[in-house]
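For this depiction, one protein chain was excluded, whereas all remaining protein chains were kept in their positions.
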Amino acid sequence: MTEQTSFDTPLKPTWCPGCGNHGMFKALKTALTDLGWEKHTFAMFWGIGCHGNGADFYDVQGFHALHGRSLPAATGFALSRPDMRTVVIAGDGDGYGLGLGHFVHSVRRNVDITYIAHDNQTYGLTTGQTSPTSEHLAPSVSTPGGVLEQPVNPLGLALVQGATFVARGFAGDVAGLTELYRLALTHKGFAMVDVLQPCVTWNKLNTFKWFRDRVYQLEGSGHDPSDRQSAVALSMKTFREMSCTPDECTIPIGVFYSEDGVPTYQDGLPQLDDGPLWRRAVQPRDVSGLIEVHGGPR
Amino acid sequence: MTEQTSFDTPLKPTWCPGCGNHGMFKALKTALTDLGWEKHTFAMFWGIGCHGNGADFYDVQGFHALHGRSLPAATGFALSRPDMRTVVIAGDGDGYGLGLGHFVHSVRRNVDITYIAHDNQTYGLTTGQTSPTSEHLAPSVSTPGGVLEQPVNPLGLALVQGATFVARGFAGDVAGLTELYRLALTHKGFAMVDVLQPCVTWNKLNTFKWFRDRVYQLEGSGHDPSDRQSAVALSMKTFREMSCTPDECTIPIGVFYSEDGVPTYQDGLPQLDDGPLWRRAVQPRDVSGLIEVHGGPR
Amino acid sequence: MDRTPYGTSSEVRIRIGGPAGAGIKAAGQTLARSFVAAGLHTFDLTEYPSLIKGGHNTYHVRVSPDVLFSHVSPTDVLVALDSATVDLHAAELDGAGAIVFDPDDAPAGGYAVEGACMVEVPLGRIVSDAGGVQVMRNIAALGAVLGLMRFPLVHLEESLRAQFASKDASVTAQNVAVAAAGHAFGQQAACDFPVSLKPVNDASQRVLVDGNEAVGLGALAAGVGFYAAYPMTPASSLLHFMAARGEDQGVVVKHTEDELAAMNMVVGAAFGGARAMCATSGGGFSLMSEAFGLAGVSESAVVVGVFTRPGPATGMPTWTEQSDLRFVIHAAQGEFPRVVLAPGDVTEAFDLTWRAFNLADRLQTPVVILGDAYLSDHRQSAPAFDLAGVTIERGELQVEGEVQGYLRYRETEDGVSLRVLPGVIGAQQIVNSYEHDEHGWGAPGEDARVRKSQNEKRMRKLALARTIVPPPARFGPDDADVSVICFGSTKRPVLEAMRMVGELGISVNLLQTVTVWPFPAHEVTEFIDSATRVVVIEGDHDGQLEGLIREQCLREVHDRLRRYDGRPFAPEQVARFLEEVAGRD
Partner (left out) sequence: MDRTPYGTSSEVRIRIGGPAGAGIKAAGQTLARSFVAAGLHTFDLTEYPSLIKGGHNTYHVRVSPDVLFSHVSPTDVLVALDSATVDLHAAELDGAGAIVFDPDDAPAGGYAVEGACMVEVPLGRIVSDAGGVQVMRNIAALGAVLGLMRFPLVHLEESLRAQFASKDASVTAQNVAVAAAGHAFGQQAACDFPVSLKPVNDASQRVLVDGNEAVGLGALAAGVGFYAAYPMTPASSLLHFMAARGEDQGVVVKHTEDELAAMNMVVGAAFGGARAMCATSGGGFSLMSEAFGLAGVSESAVVVGVFTRPGPATGMPTWTEQSDLRFVIHAAQGEFPRVVLAPGDVTEAFDLTWRAFNLADRLQTPVVILGDAYLSDHRQSAPAFDLAGVTIERGELQVEGEVQGYLRYRETEDGVSLRVLPGVIGAQQIVNSYEHDEHGWGAPGEDARVRKSQNEKRMRKLALARTIVPPPARFGPDDADVSVICFGSTKRPVLEAMRMVGELGISVNLLQTVTVWPFPAHEVTEFIDSATRVVVIEGDHDGQLEGLIREQCLREVHDRLRRYDGRPFAPEQVARFLEEVAGRD
């Protein structure tokens, strides 16, 4: 049987017209196709949110997890299926709010997973509340007076925790995003791509235009993606100054940091050397050597 | 009525003889006494762990919260009691494992709380499992083959999230610790002190001696505590190299970063201008202006 | 679609349908507000899938000079903002009534609907002519509906003015113009309209609110000081309601990082003495359950709203169910007293919410307001809330001054100990998640006797609760052909169905367990024992209320009706069931 090559299901994407999710959908399908990933060679996981509605639109072997918990579900899978690859799609509310702990712990675990965040700086699906990456002082239905917190700095958090692949993409740059996905998907270890994804319905501040006026490509900018410290500095600069004017600041996109050869979590598990863990449950395991038996005929 | 000045309860500390918690207990009582904090002017919150057993030993107005959840409980208190100060005592498992999300979110909130972590790099109370700050590859009952994760870098996480006071103390340096506590307690905003606290029972690697061989005081070392970038670099250096020999590396203690004048979360809440929120519930609130009534006599 | 033989002679039912994002709900609510301002009663039902755009949304509203208890299934006027609306809902008209549509939306050759009066209104053109934006098409349609009904335009105009008060004056003017143009078109239609509704001049005072607004108002009236939540349908709108009013009303409203934080913050705020509340749906409550138990053992006065949507897990975010009943009664490890109140309509939602705060304070234990999407989401006209009746009873509480020899968990006869807030001189204490002694210290709590007596002390508060919680509500005659037991929002279609079958001469009475925990075993047993045929009607699969009745009353019931497809009971469905049960030998 040859596999169907299209990654589309019969269900048409229900994202709002013009939403950044459409470009991300396209970029990921293209990257998967370019890399020749067959559908039975990887599994996809989604959190809950507009991003997660994608679970209905990608024709894959997938798991639509709980809000904020796609990473642990994917980790359980990744640590029991060394024969497959694992891709996680998260939202900013989902992944950096509720799921922030799992995110940081996954980074320090360097678990071999590709992590893509649809970072629209809002809760799209639940009608536009403040998200962890919303701009400082941005108003929303849940914070009419403006968010009092500094936004989460996902790239910085990952970097200080020893992340081995950290990138930022922009949904308006589908070609660049496709390339970042290709790099992330083939990276060995935890590879994160935070994607600036305009939500045309709720986020009236961080629009396509707003980003187009500010983004620039890191590639060719002189940034050295093997320099963790300068990557951290870059992450902090942008995270504190996002609400600035285009003249005042710019937003780098591309690979912030990339490091090869760091052992993955899976590399530390000889348990995985002989394949998927369902193989353990074909025959009852002989536990007679694990328990001391006293008395009786010896 | 004059308040009793001793912070001791009739219950004698049950920490193991020689445990770093004893020195931390002493340092905090001294700092509170030095600052002249009366018992009805602040509340203390604890997580669950050996550190949390201190709830029985400090004679204060306190709350022994859930494992990993002392920060949100304390935040609820701090945001409704502008007339009091709030001090949180956490463990490394408690605060950087289960509670990591709350920690990072509290940092970016700059909520006016003093946060003290008893960082013994182990789960003391539950008999010595791996903790989020355990050394890379350190073995324990829960990871006999060694921890595969990089340790959590609490200072780095706080710093990239815009923390306004970040310090590291050592339980073996009670005088220095007392001074750090004084600074943290009087800092306006989220003030964290991560304290290296040898657990003499379970952590046979990071002993008092081990630390004594490595720690040095930041004060006088040339470090500029207003330089966030170099503080981040410092946090990353130490976090990745803790298992090195004393010749290879040293562990800075003292104030990594301190910044005054950043508005606290509470500063953004005019709701708190007229004192504690129990005042809202003295009389029923008149909500007639909040609801449109149709018909009837006007 | 339900075809109903039951009389609904004096009312008009309007459905507005269109694509998600077309502002269907807002338009519908504007219309409902106009009718209520005109002295009529309304009950609306918004249905939308868990999608932002791309799904099909509808808004249904009943309008009547009589009190309305619930939604119903039929429709008299269908407002189609797209052709899908006609395809999906024309059958509801059942060969009568009218369809208001824009000919530009219709397929070539027009709609093929039999019997209905087709009211062509060039919505798009009206909007363009007025210089408005296309989302205003629904306002034109509202005008047309009123015109068709020969209902005056003035109340709609007023509603629009109120709605756009904060916007530019030109926006209001455009909307009003569009509505007027629609009205004129509607008036030209010569439909044989069955019911003629007129404004009522001497109408009593009433409000038009949904369940979450009612809960929010109740909480504000009760003096809530701290509200924390993580958004979750159908509880999110309560967060928005509170957030919008927080600064003015002096309430700290915190959108937290997750539900664990929300619940723990609320317990912390209660420690500080604020009246503190959070609300969520079942999934968020799962995450809160550990801290819910913390409130129990630490004897914290907190109020928790749990507004059910169909589960398990993410389930069906925008639909309704009553399947969290046993979960909230048994949630969290260990045992502790709790109160669970289940409002059946907006009036109860307001009353029970402020009462919940009093119960929480008097019992020093968590109180749950158990609702569901059917209660949260839909607006209903109701008698103006009894604001003067609101009281604040904070129980055993000292907020200021000083105290000596204080014991936070002193063992008392009724289990309630004096709460002295932090900040009071001498009020050293440990409010504890561990078992503890009277002071609050954890280590002595490990003693078997201390544990036993603290455990019993807490549990005595449940006996106290029984004497102060709201009793069950009874409706209908003492003797009836069929006796119904239900809880929460199912009360609404049951009351409506009682009216329907009443017209057929079938008498039905109802016991609504307003407080579901502690369970009113005595009253329910009495009700069952004095009834001919008892049925339980509940919105779940497993029969959780029936299970409670069996457990607490040791009684079997005659029959049951359950629904678990995400929809509330339709009154017609309930009426058919009651009719069938009444007809049995």
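The letters A, B and C name the chains in turn, as written, and every chain counts its residues from 1.
The rule is short, and it goes like this: contacts are C-beta pairs under 8 Å (C-beta built on N, C-alpha and C of every residue); 3 or more make two chains touch, one makes a residue touch a chain.
Source: prediction; values computed, not measured.
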Next item on the list: Over the full complex, note down every shown chain the hidden chain is touching.
Entry: A, B, C
Notebook entry, point to check: Which one, C:E257, C:D324 or C:D361, makes contact with the chain that was left out?
Noted result: C:D324
Next item on the list: Would you indicate which residue among B:T9, B:T41, B:T126 or B:T186 is in contact with the undisplayed chain?
Entry: B:T126
Next item on the list: Based on the whole complex, identify which of C:D529, C:D542 or C:E580 touches the chain you can't see.
Entry: C:D542
Note to self: I'm checking contacts with the chain that's been left out. Which of A:A27, A:C50 or A:L66 qualifies?
What the structure shows: A:L66
Notebook entry, point to check: Which residue among A:D83, A:D227 or A:D260 touches the omitted chain?
Noted result: A:D83
Notebook entry, point to check: What subunit C residues would touch the chain not displayed?
Noted result: 49-51, 55, 260, 281-283, 285-287, 289-290, 293-294, 296-298, 308, 310-316, 318-319, 321, 323-324, 326-327, 329-336, 432-435, 443, 445-446, 448-449, 451-452, 455-456, 459, 540-542, 547-548, 550-552, 554, 556, 564-567
Notebook entry, point to check: Can you name the residues of subunit A that touch the chain not displayed here?
Noted result: 1, 3, 9, 11, 14, 38-41, 43, 45, 48, 53, 55-56, 59-66, 69, 72-81, 83-84, 101-102, 105, 269-272, 274, 276-288, 290-297
Check: Please identify, in ascending order, the residues of subunit B that touch the omitted chain?
Finding: 12-17, 48, 50, 53, 64, 66-68, 97-98, 100, 123-127, 129-130, 132, 141-145, 201
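We take it that only the chains that are shown with their structure count from here on.
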Check: Greatest Cα-centroid separation from subunit C: which chain?
Finding: B
Margin query: Centroid of subunit A to centroid of subunit B, CA atoms only: how many Å?
Written below: 30
Next item on the list: Averaging only over C-alpha atoms, locate the centres of subunit B and subunit C and give their separation in whole Å.
Entry: 41
Margin query: Just the number, please: Cα centre separation of subunit A and subunit C in whole Å.
Written below: 37
Item checked: Multi-chain contact sites of subunit C, meaning residues that touch two or more partners -> 246-247, 257-258
Check: Counting only residues that touch at least 2 other chains, which ones in subunit B make the list?
Finding: 101, 105, 269
